[in-house]
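As you look at this complex, bear in mind that one protein chain is not there, while each of the others sits in place.
On to chain A.
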């Protein structure tokens, strides 16, 4: 074993992944399952058709405790947190003074505080960021002893309801505390695959037991990071470090939907977060480039880093993630293009191995999402 592999962290489900025959790869400092014996394509299709179980325990879980936590968090995110109702969940972004994105995150209001889930690769930086800026106003309590499971797909509700019928009552982006066959958990009806499904925070020492109960359900198969990536890409969702990072603003990233009106210029709680002036200016004037979806009619995948040119061969953008969408059956990609080329239907060319591949700017998601909105 190399020094690098011995230094990798393991989630509480690591031994279970090996038992299930997973192919493990280093990811964000963890030794993670990229696929199981079924393979990425089959896992992707199974999740779209039935239910897939993902170990997302590498992600960071944090509780912000105290009456002032919501107002405090609003100083770091351009998102309406104060009005977030009990057991409601919302997508948010940490920004910096340049108005670019430090990380994306999920925030849910619980009875014991604001429950925050951040990306594995940004976790330590995010926790330090919150401790530095929020500690005077609320307690920033990392939850390293919690595992996180995602159960995704149209039959997730059927499978999870057997462990507690109450979870069927949840709608997209809401949550609650549930005992799943006797195991205490916090469940939200959310995920990052475009499908209906759940994310389940569970004590690390009960996580294997819960995972086995879920895998015992006939609808459920284990799914690795490979399919997670193709699922989220088909759903048109950004991956931090690829489609969004500290070089992209929320306006450029087409994430303005994540900034509620109350936080925009003219809103009751406008600004007050890092980079607000930059982002407000882009709201008013537009940005020079924009994140778009692209679809190709040819079968060749167009991947991250591929340059995009117009019919005259001029550089107009770059692909930030791309693959052959297993559900769509065509290459799909997310890319940044100069704003004049961002309209749906615009024909561009991706340069792959010096060949021009035609691509069309397309609306996202590439495959209809299955969120349960009640």
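Simple rule for what comes next: a residue touches a chain if its C-beta (ideal position, glycine included) is under 8 Å from a C-beta of that chain, and two chains touch if they have at least 3 such contacts; residues count from 1.
Quick note on the criterion: contacts and distances are computed from a predicted model.
Per the UniProt record, the chain missing from the shown structure is "Glycine cleavage system H protein", taken from the list "ArsR family transcriptional regulator", "Lysophospholipid acyltransferase family protein", "Glycine cleavage system H protein" or "ABC transporter permease". Here the missing chain is touched by one residue of A:28, A:65, A:82 or A:324, and it is A:324. When the missing chain is restored to the complex, the residue among A:230, A:248, A:320 or A:362 that touches it is A:230. Per the touch definition above, the residue from A:212, A:261 or A:299 contacting the chain not shown is A:299. Annotation for chain A: contacts to the undisplayed chain at residues 34-35, 39-42, 44, 226, 230, 299-301, 303, 323-324, 326, 353.
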